[in-house]
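The full complex has more chains than appear here; those shown keep their coordinates.
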Amino acid sequence: MAKKRNIGSIPGTIVYTGNVTGTQVSINYLEYNQNGYRAESALNNGEITIYPPIDEYIQWYDIRGLHDNDLMQKIVSSFKIHPLVIEDAVDIHQRPTYVEYLDGHFISLKSLEFNSEKSTVEKETVSIYFGNKFIITFQENEDDIFKVIRERIINKKGRVVAKGADYLAYIIVDYIVDNYFSVLDAVEEQVEELEESISLQSDDVDKLSIYKLKKNILKIRKSIAPLREAVNLFSRSDSKLIDSKTLTFIKDVYDHTIQIIDNADSLRDILSGLQDLYISEVSLQMNKVMQVLTIITAIFVPLSFLAGLYGMNFVNIPELRAQNGYYILIGIMVLIALSMIYFFKSRKWF
Amino acid sequence: MAKKRNIGSIPGTIVYTGNVTGTQVSINYLEYNQNGYRAESALNNGEITIYPPIDEYIQWYDIRGLHDNDLMQKIVSSFKIHPLVIEDAVDIHQRPTYVEYLDGHFISLKSLEFNSEKSTVEKETVSIYFGNKFIITFQENEDDIFKVIRERIINKKGRVVAKGADYLAYIIVDYIVDNYFSVLDAVEEQVEELEESISLQSDDVDKLSIYKLKKNILKIRKSIAPLREAVNLFSRSDSKLIDSKTLTFIKDVYDHTIQIIDNADSLRDILSGLQDLYISEVSLQMNKVMQVLTIITAIFVPLSFLAGLYGMNFVNIPELRAQNGYYILIGIMVLIALSMIYFFKSRKWF
Amino acid sequence: MAKKRNIGSIPGTIVYTGNVTGTQVSINYLEYNQNGYRAESALNNGEITIYPPIDEYIQWYDIRGLHDNDLMQKIVSSFKIHPLVIEDAVDIHQRPTYVEYLDGHFISLKSLEFNSEKSTVEKETVSIYFGNKFIITFQENEDDIFKVIRERIINKKGRVVAKGADYLAYIIVDYIVDNYFSVLDAVEEQVEELEESISLQSDDVDKLSIYKLKKNILKIRKSIAPLREAVNLFSRSDSKLIDSKTLTFIKDVYDHTIQIIDNADSLRDILSGLQDLYISEVSLQMNKVMQVLTIITAIFVPLSFLAGLYGMNFVNIPELRAQNGYYILIGIMVLIALSMIYFFKSRKWF
C-alpha cells in the first residue's frame, strides 16, 4: 500500500500520496448538451486548456493521473477551487466524503474492482468536483473507467444530456456504486466455493482463504461505509447547484449504498459462520483421529500384555505346559478383542 | 442466486434482474367498492388494458411476473409513474424500501416462505405502487400469493371494501409481515429439534445444520431489517393519499415488524448458544476418548514392561528361578492395575 | 410454545393465540374511591355486565382468560375500544407496547415468574386499557396476580384510592416490573451456583445448565427490552387522561425498567464469562490427561524396548552372558526412568 502521506505539510498543500507510475497525466475534455458534443483528449504537457463556458453546454474535465502537482495548482487557480478540494482529491487515502464549498461541491469515493487472479479487491480513489455547468473528475490512473458514461452522453442515451452537471455527478456516483454490486458478487462467489469445500470436508481448503476473504470484505466495508454519510448529505443538499429532481435519483443511490453495506455485513456474518464451521470440522476430525488411536490401542495393548506374559522365562508357569494352552489363550484374546469392539460400537465410535 | 444486475445501465432503465422462467406474465385486474366488484384475469399478450377509473371504485392491477420489459414500459407511461419505481420494482435485489413520489407511493418488500423440504427460506420480491383509487402490485412469479386478500374483498369481509387504496396497501403489507411469523416459527422448530439432538448427544447431529440455520436466520433478518425503516416512514406519512385512520393500522404493522426482528435476533442468539454447547460437547467427548486411551495405556504399559523384563534371556535372573516367581509377579501386576484404577477413580475419570 | 397466530386473518380480528385451557373466563369488577368500594366477581356466562359510571368512582374490570372471542367482541362494543386494542390484548405473542388511542390508552407487557422446579422463566401476557375513570386488565389465565393491589385498594393503603385510573395503571405496571427483580434474583442465584460448581471443578456441572441459563436470560431480556420504549412513551405522555403528578411516578418505573435491563445484561455477561471459564477448564483437564498419558508412555516405552532387546533370541548377544548383566540393565532402566521424571518435573508437568 502506498504510504507517502503529506504529514506535517502545510494544510491545502497539493501532495500526491500514491505511487508515481511512469504514465503521464491525461486530460479528457467533453462539452455536451442535447444538441451536440465536442470531445478533446490531450496528454498533459504541463498545461491545461481551459475552454470558455458555452451557453447551455456542460463542460467535463476528466483528469486521469494525480501526480502532476503543477497541473493541480493550475486547476485550483483556473477554477477558483478551495485549496482543500485539491489536497483531498490527490490524497488517495482520502475517506469517502461530500463537502459543499461556495462555488462547487466535492465528492470523494472509491472505485472498487475485483482482481480475480489474485482474489483481491483493488480500490482507486475517484473525486468529483462540480459547479455551475462544469464538472471535474479526478482518478489515480489512466484507465478510462467512465467510458460507458461518456458513450451514453455521445449517443444521447438516457436523460443525462438534458440535465445539468449535478446529474452527471449523480450518474458517475451511481455508476461506481453499481459496480460495488459486481465486486460483492465476486466475493460472494468465493464465499460459496469456500462453503462447499468446507462442507464436503474436501482437503484442499486453503487455511488462509477465510482470512483473505475477511480482509477483502473489511476492505470493501471500509471503502463503502463512509459513503453512506456522504451520499446522504448529497441527497439532502439544498444547494441551488442541485436540481430538486436530481435529489430523487440521489436518494436512490443512497438506498443502493445502504444495500451494499447490508450485503457486505451479511457476507461477513456468513463468513464468520463458515469459520465456526471450519473450526468445528477441525475438532471433529481430531476426535475421529483420537478414536482410531484409542480403538487400536485398547484392542492390542491388552493382547500384547498377555502375549508378553507368556513370553516370560519363569521356570514355573504351569499354563505354558498345558497341551492346549496356546489355543485357549488365542480364544481368550479373541474374546477380549470382541468385547472391546462391542464397547466401542456401543459408544458409536465407529 | 440470480445475479443479472443492470450494472452500468442508464438509471431508470427497466431491466429485470431475476431468472426468466418460461411462464408468461399475467395481469389480474380487480375493481371493487362496498357495492360490488369486477375481476378480469388475462395472460400478457404484450398489451395491458387500462380500465378507465370509475367513481368510488378501487382499481387493483396485480402483475405476476416481471420479465416483460415492454409491458413495464407501458405501465410507466399509462400510469405516469416515476421511472425509478419500475426500475426498483423489477430489480429482485431491491432492498425493502418506502418512497413517496408525487402521484403515488412505492413500497418494496420481500415475501418469505419456508421450504420445508430443503429446509431453506425462499424469498420473493413484492412491490406495491398505489395512488388515488388505484394500486399496482408486482411479484416475481405466477403464484397467487394475494388470493386470501382477493377473496376477502370479493366476500366483503372486513373493512377493506369500505376503504381506499392506502388501506389495501396496508392489508397487503400486513399479510406479508404476518407470514414472516410462520416462517420464523418453522425455523424455530428446527432450532428446537437441533437443541434436542445436541443435548441428547445423539449422533445424527448434522454438522452443517447449525451453519444452515444461521444462514436462514441471516437471510430472514436481511429481508426484514430494512422493512423496519420503510414501514416506519409509511406509518409517519403525512401524504393526503393516506387516510389518518389507516396510519393507526400501519403503526400496528410497524410494531409487528419490530417484533419479527426481535424474534429473529433472539433465535440467532439461541443458535449461537447452541453452537457453544455443541463445541463444548465435542471437547468433552474428546476428553472422554482421551481418558479411555490414557487409562488403558496407564494400566497395561507398565504391566507389559514387567512381562518384557522377565522375558529377557539373561543367563542370570534369579527371580526366574524362584518356584513361585510367576505367581508373585502376577500378584504384583494385579496390585499395580488396582492402584492405577484407584488413581483414576479418585480423579473421577470413570 | 403456543403458535396459533392469526396469520392471514382480517386486521382487527379477535383471535386468541394462546392455548385454550379448560378453565372458564372470569370477570372481576371493582369500583372504588376514597370513600368506599364495591367488588363483584363472576364467571363468564357469555355476558359482561357493564356497570354504569358513578361519579368520582374508578371502575376496574379484571378479565382473566382471553379465549372467549364473543366476550371480547362485547367489550369492544361496550367500551367503544379501537378493534386493534383487543386484537393485541388477546395475542399472547404481543410485544410490550404502549399506544394512545382517542378515548383510552393501551399498555401490553409480560408478567414473569420463575418456575424453580423446572428452572425456567414463565411469562404471561398482561394488557391494560384505561380511559377516564375506568380500567380494563386482561390476563391469560385465572391466577389472581393483582391480589396485592386489590387488597391495597380495599384497605385504603397508599395513594391509589385518591387517584385516577392512570394511577392504577401505573400501580399495575410498577407491580409487574418490581416482580422482574425477583425473577432476575432467582436466575442470579442459579448463575452463582453454577459459578461455584465450575470454579470448584466439581463433576456435577450440568453441561446444559449454561445453555439453559442463557436461554432464560434471553427470554427475560426479550420480554423486558421493548418495555423500555413503552414505559418511556407512557412517562412522556401529554394526554389529559394522565395526571402530571402520576408522570413522576411513571418516570420512576422507567428507571426501574432500565435497571432491570442493565441487570439482565450484566448477568448475561457474567454467564458468558462463566462459559469461557468452563471451556478453559475443559481444555486444562485435557492437558492434564495428556500429561499423564505422556509421562507413562515416556517412562515405560523406552524401558519396554530395552527389555524386548534382551528378550531377543540371537545366538550371540554378549551382554546376556554377563553375570551381572541383568542388574546393570535394571540400573540403567532406573536411571532412564529417573531422568524422564526429572525432565517432566522440570517442565512442571506434575
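Here are a few things to note about the model shown:
Here the chain labels run A, B and C in written order, and each chain numbers its own residues starting at 1.
To be clear about the criterion, a contact is a pair of C-beta atoms (placed from the backbone, for glycine too) under 8 Å apart; a residue touches a chain by one contact, two chains touch by 3 or more.
All values derive from a computational prediction rather than experimental measurement.
Each chain in view is the same protein; 3 are placed here, and the whole complex, as held in this structure file, contains 5 copies.
As a working rule, only the chains that are shown with their structure count from here on.
Common neighbours of chain B and chain C, by the contact definition above: there are none. Both chain A and chain B derive from one sequence, and where they touch, under half of the residue numbers involved are common to the two copies. Spacing of chain A relative to chain B, judged by their CA centroids, is 25 angstrom.
Centre-to-centre, using mean CA coordinates, chain A is 41 Å away from chain C.
Multi-chain contact residues of chain C (touching two or more other chains): 311. Every residue of chain C that touches chain B in the complex is listed here, in rising order: 1, 3, 5-8, 10-13, 82, 84, 88, 93-95, 97, 99, 101, 203, 207-208, 210-211, 214-215, 218, 222, 225-226, 275, 278-279, 282-283, 285-286, 289-290, 292-293, 296-297, 300-301, 303-304, 307-308, 310-313, 317, 319-326, 329. Note for the complex: chain B touches chain C at residues 148, 152, 157-160, 170-171, 174-175, 178-179, 181-182, 185, 188, 199, 248-249, 251-252, 255, 258-259, 262, 266, 269-270, 273-274, 276-277, 279-281, 283-284, 286-287, 290-291, 293-294, 297-298, 301-302, 304-305, 308-309, 311-317, 348-349.
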